[in-house]
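Here's the structure we're looking at; comments come further down.
Every protein chain except one is present and positioned as in the full complex.
Chains here go by letter, A and B, matching the order in which they are written, and residues are numbered from 1 within each.
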């Protein structure tokens, strides 16, 4: 919710994004909307060719487009990467949202917890004994930070996040509501039909600049650490099991599951509803297609697809042949007729 | 939990559901149970042929059955739709559950929030600055309603629901525990190996009469709105990404994922663990089978299955041919032998 209505000139925007702009630099916009929804007081953008059809009809006051875009318009601001330029404009002018004011008297913070400067804590949040909360950290309403946990500078935990005892979250992380970090990993030793719990005495360590989507779960290690590398972005409802090691700069899309002790290399991308089996290692820059299941080790860069996953080219060839089965059967029958009639 | 034990006569029930009933109208029941579990003081029902075998042995005091049911019994109440009739009876006689009493002094409601009449708010719930809470709204324990959010009349938020700032929920909605509405959509512009966050400045708008199952997540739009249409019912652990547009009267079963900017037409049905890719549009009355993944646009009415999804008939034909592969191979080998021996 933008309580204030900011206005910004197109000149300021063009300068911020280092864009080429031939239009009226003094014209003002008050927000940003998609091409279809934008009005004359909105900035818009074109980053996906699928929406090019809207360019002719959009009422947007200005549009971020790719530098090499053919055609011309006094509304276009030409930039190298329209999506990135949009991010910069939104971040600078339109992205504020309401934060808790200071430390709520209705929060409960253990006396032995160490709080940095300018910390904000919402009502009914709790911080356990010996926890460390860095400078400018924001704990929204109902957040629970366990004993001895560590939340470093500039990290934001949205309402209802739970961080179990002893887990560590780096700097500038954003953790959305309902995320659970550090619940026990799923480890049992079965003997005589009884599943004996393996106590999970390790922790979760989240490095800097990680974002974690709503209701995602990241389990503590049985021994040692479950790790999410710096700059990795995780979507909603993702499961990361105990002792998984996720590299830096990865993208993990919604409802994906990483099983216990798996490794995901730097800059890998796991599309929605995919999975990686336990103890499997995928290298750097591995792309996994939606709903695929990686069941053995692969080095990157490579794109994998299918359940079980195999290299994309192989998977697509297999799919294509499967779709040719009616043709194969028909040709077999033709041969049989010919053979029988001889 | 029914703290009171209501009793109702079979005559009252037959009248309510407009049923044909030849038995004892003064006989009373005190609850409703399945055919297998029901005793003489219970109402039961038959809506799924799979359970017809229990009709002979059930001890139920009365049974809602289809009008055209063959056979006869003084316990049967014949109705057009037994499942709908059950809903009516349960709603009227057996469906009460305990609500918070008034507004808990242990809740924290911002001074600038506007509350309607007969609002109930449980302990440790929070309502942010400028939020609007309609008449007879129920916010259970630990609910968080962000600044400027809007919850209209007769809506119920169960314990621990989070509604981020600025999001809107319509009338008569039911939102179950752990649901997160309005967390940031998953949007990043990658440049030089760094994933730059696209601030998500849009909202979520839930129309009237929507039910949302436990721990489901619905992300706010990057720009504009993520929309769930009136009368749509969403199961548990569903992911609805930023800028998705779900039509009216849809059914979205557990663990389904709708990717960013996809559109789902009115009265579509997405079975469990299915998915719709980003920017894909499916029309009205599209049925998607369990674990299927819709990766391109389809108009309805149509039934889709598979990953990637295709029309059911095509999918089933492909499946059937795949299962005939042993036969195809055997016939090929027979031809080879014959050919070789010539």
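In this text, contacts are C-beta pairs under 8 Å (C-beta built on N, C-alpha and C of every residue); 3 or more make two chains touch, one makes a residue touch a chain.
Because the structure is predicted, anything quoted here is derived from the model rather than measured.
Only one of B:30, B:132 or B:236 touches the absent chain when the whole complex is considered: B:236. From the options A:30, A:73, A:91 or A:307, the residue with contact to the unseen chain in the full assembly is A:307. Only one residue in the set B:61, B:130, B:148 or B:213 touches the chain that does not appear here, and it is B:213. Contact with the undisplayed chain is limited, among B:20, B:37 or B:297, to B:37. Screening B:165, B:267 or B:298 for touch with the missing chain picks out B:267. The missing chain lies against chain A, touching residues 108, 124, 126, 128-130, 142, 144, 146-148, 160, 162, 164-166, 178, 180, 183-184, 186, 188-189, 191, 193-199, 201, 215, 217, 219, 223-224, 237, 239, 241, 243, 255, 257, 259, 273, 275, 277, 279, 291, 293, 295, 307, 317-318, 321-322, 324-325, 328, 331-332, 335, 338-339. Residues of chain B that touch the chain left out of the display are 1-3, 31-34, 37, 48, 50, 81, 83-84, 86-88, 90-91, 94-95, 97-98, 104, 106, 122-124, 140-142, 158-160, 174, 176-178, 211, 213-215, 231, 233, 235-237, 249, 251, 253-255, 267, 272-273, 290-291, 307, 322-323, 325-326, 328-329, 332, 335-336, 339.
In this text, only the chains that are shown with their structure count from here on.
The mean-CA centres of chain A and chain B are about 26 angstrom from one another, to the nearest whole unit.
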